[in-house]
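Removed: one protein chain of the complex. Kept in place: all other protein chains.
Then we have chain A:
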Amino acid sequence: MKMRSTFSMRMSWLSFLMLLTTSLTYAQSITIKGKVIDAKDNTPLPGVTIRVVGTTTGTSTVADGTYSISVPNATAQLEFSYIGYEPIVLTAGSNPTLNVQMKLSSKTLDDVVVVGYGTLKRKEITNAVSSIKAEDFNAGGARSPMDLVQGKVPGLSITRVNGNNPNASASVQMRGIATLSGAVAPLIVIDGVPGGNLDLLQQDDIASIDVLRDGSAAAIYGTRGTGGVILITTKKGRSGDPQYNFASYLQTDAVAKRPEILNADEFRKLSPANDMGGNTDVYNELINKQNVSQYYTLNASGGTDKSNYRGAVFFNRAEGIAKRNNRTQYGGRLNFNQVGLQGKLTMQANLVANFNKADLLGGSAGDFEQAVQRNPTAPIRNADGSFVETSAFNNFNPVARLEQELSERDQQTIQGDGKLSLEILKGLRVSAFGAIVKNTWNDRQYRLRNSNSSKQSYEGGGYAYKGNRMELDQTFETTIDYNTTINEDHTISAVGGYSYFYNTVEQFSANNSGFLTDAFQDWNLGNGLWRTLGRAGMSSNKVDYKLVAFFARANYSFRQKYFAQVIIRREGSSKFGENNKWANFPAASVGWAISEEDFLKGNRSINQLKLRVGYGVTGNSGFTSYNSLVLLGTGGAYLQNGSWYETFGPSRNPNPDLRWEKKGEWNVGVDFGLFNNRISGSFDVYQRDTKDLLGTFETQLPPFVTNTIYTNVGSIRNRGFEVVLSGVVVQKKDFGYTTDITFNRQRNEVLSLSNELYRVDRLTYGDLPSPGNLGPAIRVVEGGQMGNFYGKRFAGFDDAGNWLFYKKDGSKVLAGAITEDDLGVIGNGVPKMMFSWNNNLRYKNWDLTLFWRGKLGYDILNLKEMYFGNQTWIPNNVLKSAITKHAALKVPAQYSDYYLEPGGFVKLDNVALGYNFKFRGNYIRNMRVYVAGRNLVTITDYSGLDPELEDNGATTGIDGRGFYPRTRSYTLGLTLGF
């Protein structure tokens, strides 16, 4: 027994040893097989690296995503890794089949947010940050990337002043106006390139748009952070089977509303003396009814676990609703990524280009002003084919202009950027990033000798112009970042770095006239006689500036319950005065995940609750270079010893103290998720005080040379709150309904406009156009709101049709008797509230989006009514309201609250209906067809064309005489993956 047991023990010991040896040598104990697929679309992932943790054993998946690997035993750990996806570590287990679903890596996952110089998980965020992913973008053809998120981010006002004009951009403003003369728009950062050019983005290349709404997050961008920061991330390469994606749309615009003017017969009846015998609808002549915009893009991606790529090309022909108003562009984007040096050195490179050609002639506000006011009985052409030019003040024939003039832009924008990142120690990484963005264009213009402009201003000699502009941005940044977790409780991530940004703009232009023939157009510029007469124009200039910064950000979290973030950026700008070259921008914020506390953990109604508080300082250096220097400006030529030489004198007062605008912003917010996260959202309140406002202020004259100085005086306060609510209403297999609401309210108050040496009594905006020069419409004073309409108060008309206005004492008098004392605040053009309501419905393979958007609480000054709605505007044509609504008025317009109208609106801005085809074969992965409409319904009390007007910046709520037609857009689109 003893022996036997000894023997058996030995035997078993030996066999164990043998087994072990065998297993070590041959590694054949268990074979695990399986398939790796994408967690989202279930497509197989080839080339996934599978490694047995702690060994050198490894393999990778083949084309159909399957793999086979031997593990020593069931407790072995298998690590699956794949570029672009979250790595997974799984225990082998006893089952020989192990199928794995891999999720796309953090950057495209909902819970990761791009915050500049890195990313954070949503739960670590302690500031007001919005993150919009590609699938949540507005559907339909976007003229600008900003269209994709219009209405999606609370507090972010995106306004297309020129409607759907393919050659106009949107104006963008975050949380109200915080500057008088500095840059208004947020800083745009594309893939880490600050000041990125939106032309370089096509909608199908964008993965996400993240917005840093408050200063405690934006402080990392220092002197450029005040307007908020929009971080745009493009789609990157992904390893695996090569894939193609194709997308296309066709879009057409149709006029939504046109001004109601008198037709020829009505005009004839009203003013027989001005009957020119014809019957013309000029508006109709300016519209391109057959407009079709087309867009095609194809991208390809693929690669291995060590390197991958994504390349995309596109072609886009955008036609506006107006004639001679279009843009043709094409280009591409190439992304390449590689990991080397034993996984320690990562490289990422992008090359992007956009070539476009735009016809800038048509679609001008001035043309459509003529469409309203041109005598409708005036024919377009005479019997001999020549154009009819009406003679009244400020008249021209816009149809003739479109035929007799030429104005084109040929533009190329390219960007190249690259990033090298090296892991020195575990968690410690140094990176270098460099980018170049070059934007160049050539403009050309020609006006025929016989054109109105040529005859009026160039003595009938035609006019030719050529101009070019080259802008170059160079960015270089190095960063060090470090991530570690101590004792599982303390998570620390930190980034620090250096940033260098250099911008140059070079311009050249020349014009000439006095041509004997139209044959050359602008292609023989020197040929005009005005050159020899010394009246041809020629100019060139160059401007540059530089920003240099050192920055750091540290995030700390304790047990994922308490979070803190500190930021410091020390930045200098060449634009600042000699005494103030450098500035510090600190920020701090904290978060408390209350739902992680014991008393809430496991609560079935409150799944998530987090409180955030932050304060941050940002700057605005968005003013032109050289403002702090005394430069000698030209003053016109004067006779000097028989010759005419230019004269020079100081062009401004020196300001060696010129510095940045400084904004301090408090933000308090709550994030929440309720009832199994079926209702989630956030609420933020903020107060922003911007001090040292940049502006041209009055100074003492004498003793200074000029009466103004560009300096820092005064302050503005913005206050408001923002709400985001998302609800999952129905979530079933075949039917789903989710809805999102954003809402914000804001107030902009001017606290101060003076200090001891400088002041400005009032700032005025919105000068009312000629004729009449009725003064500025908007006045801003200390203690007042931004955007206040300031003027006379309407009291009626007298029997003769004269204006009556209220004096201060309440008496009614004629316009001439009104003095400065009688004027007051009569309205405000800044919307107080913005909101949006998005609805996504899904039924089987169908999906439907209904997106409502609105702005409330502001007034509009209707200049069309003011000038065109007046019988004294004859001999020009007038609006029908001139003989109806304003029939009692017999004298020219006066600026008063008579022409103010309430401006609030609700728009059904986007409707999209899509169908997703399912394919069984291996060739087509997915296919979606959709129809979409934009700007479909507007609900408003406003009588004009569109209540959505420029509401960003200081000149707000004025509906001008000229305009770009407002349209509804209809899109038919296709996306295809194969």
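Criterion: contacts are C-beta pairs under 8 Å (C-beta built on N, C-alpha and C of every residue); 3 or more make two chains touch, one makes a residue touch a chain; residues count from 1.
We adopt the following convention: contacts and distances are computed from a predicted model.
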item	value
Chain excluded from display, named as in UniProt, from "NuoM family protein", "NAD(P)H-quinone oxidoreductase subunit F", "RagB/SusD family nutrient uptake outer membrane protein" or "Insulinase family protein"	"RagB/SusD family nutrient uptake outer membrane protein"
Selected residue (touches chain absent from view) among A:Val53, A:Leu533 or A:Ile924	A:Leu533
Residue among A:Asp489, A:Asp544 or A:Asp941 that touches the chain left out of view	A:Asp544
Full-complex contact with the absent chain, from A:Tyr330, A:Tyr498 or A:Phe683	A:Tyr498
Omitted-chain contact residue, chosen from A:Trp523, A:Trp644, A:Trp846 or A:Phe978	A:Trp644
Residues from chain A at the interface with the omitted partner, ascending	273-274, 341-342, 344-345, 391-393, 395, 420, 422, 424, 430-432, 456-459, 476, 478, 480, 497-498, 500, 533-535, 540-546, 548, 572-576, 581, 625-626, 628-633, 635-642, 644-651, 698-707, 757-759, 761, 770-775, 815-816, 818, 820, 870, 872-873, 875, 892-894
